[in-house]
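Removed: one protein chain of the complex. Kept in place: all other protein chains.
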Amino acid sequence: MSVVSLKPGYEFPARDRAELFGNDMLVYTHWVGNLMFSAAAAFRVPQGMPWGDFKANMLDGLFGGDAPAYRQLTPENTRWTLNDQEFSPANDRSLADLGITHKDLIKFEQVS
Amino acid sequence: MSASTVEGHIAKERFIGVDLQDHEEARGIVKAIVRDNPEAKVSQIPGVIKVTCHHQLQINRATVEQELRHEWDTQEFNMSIISYIGDIQEWDDDHILVKWSTD
Partner (left out) sequence: MARKLGLRETYAAMTRGVNWTPSYVKEEEAFPYHQFEGIKIHDWDKWEDPFRMTVDNYWKYQSEKDRRLYAVLDSFSQNQGHLNISDGRYLNAIKLFLQGVTPLEYMAHRHFMFIARYMPGPGTRMAALCQSIDELRHTQIEIHSMSPYNKYYSGFHSMRKMHDRVWYLSVPKSYFDDAVTAGPFEFLTAISFSFEYLLTNLLFVPFMSGAAYNGDLPTTTFGFSAQSDESRHMTLGLQVIKFLLEQDEANVPIVQRWLDKWFWRGYRLNSLVAAMMDYMLPKKVMSWKEAFELYFEQQMLDGLFPDLARYGIKPPMGVEQAIKEKEKISHETYWALYNFGFAAAFNTWIPTNSELDWMTEKYPATFDRYYRPRYEKAQKIVDENGRFFMLGLPQLCQVCQIPMIFTEPDDPGKICFRSSTYKAEKYHFCSDGCKQIFDWEPEKYVQSWLPVHEIYKGNCGGPSVPEVLDWYGIQPGDNGEYQGSVDQLNWASWHKDFAPV
């Protein structure tokens, strides 16, 4: 039997739906294995922003807060995932081109 | 699944009890509880007196009055109680009874 009792027609638009952000979107980024940062960070970013700008303007500033650890990261020793799937960012491609959509979760970790 | 088989939980003794403010009147009530419930265990954290029993805890107006040396209405227990554990099964003019329904 049903244990949820909603009035028929109880339906509201999602409060943070993609269309409210226009050409921007929300993206979350988490540094796996470095819990100096207690949670993934949330960003509002233009869909057309090149990955290189996203990294330089957003990620570097925030995660550079743990400078000694962040300095050890190189393109070679960093593994990226997008929604837990393998992911290869390229600096000149836009976030949208790379397949990143609203409320996606990007993770990175040092693998060697 | 019963409570005792919750994964990671080590079941301990089941008890009932009352948590009282550490003040003059409550100390008299605690003395009365200990007199009427010989198995009662009394412990303390700052500001709080905890009295626990295994099966039931009964507070009798007559005993409390002897300890406090004045008349005591069982409703005055409201001025001392902070919390309790168990189910208040009876509260009338002469006594208050705390126990679980299954034992």
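When the chains are written out, they are named A and B in that same order, and each has its own residue count from 1.
Keep in mind that, in the parts below, contacts are C-beta pairs under 8 Å (C-beta built on N, C-alpha and C of every residue); 3 or more make two chains touch, one makes a residue touch a chain.
Bear in mind that the values here come from a model prediction, so they are computed numbers and not experimental data.
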*Could I get the residues of chain B that touch the absent chain, sorted low to high?*
1-4, 6-9, 11-16, 19, 21, 45-48, 74-76, 78-93, 100-102
_Could you pull out which residues of chain A are in touch with the chain that's been left out?_
1-7, 10-18, 20-21, 26, 28, 30, 32-33, 35-44, 61-62, 65-66, 102-105
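Going forward, only the chains that are shown with their structure count from here on.
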*Hey, how far is the Cα centre of chain A from the one of chain B, in Å?*
54
